[in-house]
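A short write-up of the structure that comes next.
Every protein chain of the complex appears in place save one, which is left out.
Moving on to subunit A:
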Amino acid sequence: MTSPSSGEAVAKPAPSGLGWLPDQRVLLSIAVLAVLPWLLPSKALAVNVLIYGVVVMGYNLLFGYTGLLSFGQAAFFGAGAYFNGIAIGRYGVPWFVAVAIAVFLSTCLAAAIGVVSTRTRGIYFSMVTLALAQLVYYVALQAASFTGGENGLRGFTVDRINLFGLSVNFLDPVNKYYVLMGLAALAMWFQSRILNSPFGAVIEAIRENEQRARACGYNVECCKLIVFMLSGAISSLGGCMLALHLSIVPLDILHYQTSGMIVMMVLLGGARSFFGPFVGAATFLILEDVISLWTPHWQIFVGAIFVLFVLFLPKGIWGTLLDVLPIGKERR
């Protein structure tokens, strides 16, 4: 479960069978994602799992670990994609600089939305995030000269990736997948870093009992704002990945339906678990892929499956699996 450290007051109970797993969660997750394109029916589906996995992982920090149900995560997903596309297409910035700029600007947007929304609680928080995210959607719709409005953002294509003296053909689906997986790995490392840190303990305490956390001496409002920004930053990296992948940014990704999809994915996979978001994204996208082959009304079936999950597997697929495995309770 945890690495040995000096100054331990008591002997730790003997680590149970798979207790070392959480320590290696980033490497294990990368290992699973590395073979994903060969397991799924198409490379395009695998790329989508990767992208939505990162977006949902960022959202999980807010929803699963801090207990804040936001309906506006699409704003940061979309902002990442738009800023990235605009930086490349309009200003001719190299792609990796564009990613950095996009994540920075999206984090600023998260700060602005967070300052307003984290002052509210419960359903009001959900509604304020929904409303402000829709505001971002309408700004993108109206500012057509910048964003392409209804048609989405076009006119930026990254066909070669040059990094560390290597030049990779980015139009090749396999190359594309592994380049984007590098970004996903960065996001996973960062997420794991946050969860392992003292701050990661604070957000869980806030989720468990806000009043008690405040009485312990935590500035709850400030912590919520920070986690809102961190969550937005990670989701916006997923947006950057989408922009690089598609070479267009559809306006739809800013819509609240995308936010709803993110919430569904995290619940399917398992909120509060590290790898759950990727499992959720994969489940959702595979269901969509398979069911939409024989009916355009695939959402009815996905919706029904989602309801069954909420009723019978509230911890999601991955969360339920972790309960069965002999892994420590402290860190997942």
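Here is the rule we use: a contact is a pair of C-beta atoms (placed from the backbone, for glycine too) under 8 Å apart; a residue touches a chain by one contact, two chains touch by 3 or more; residues count from 1.
FYI, contacts and distances are computed from a predicted model.
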Subject >> Listed names "Glycolate oxidase", "Amidohydrolase family protein", "ABC transporter ATP-binding protein" or "Protocatechuate 3,4-dioxygenase subunit alpha", matching UniProt entry of the absent chain >> reply: "ABC transporter ATP-binding protein"
Original post:
Per the definition of touch given earlier, which of A:169, A:219, A:257 or A:295 contacts the omitted chain?
Top reply: A:219
Subject >> Sites on subunit A contacted by the missing partner chain, in the whole complex >> reply: 2-3, 5-10, 13, 193-194, 196-202, 204-205, 208-209, 211-220, 223, 226, 230, 329-331
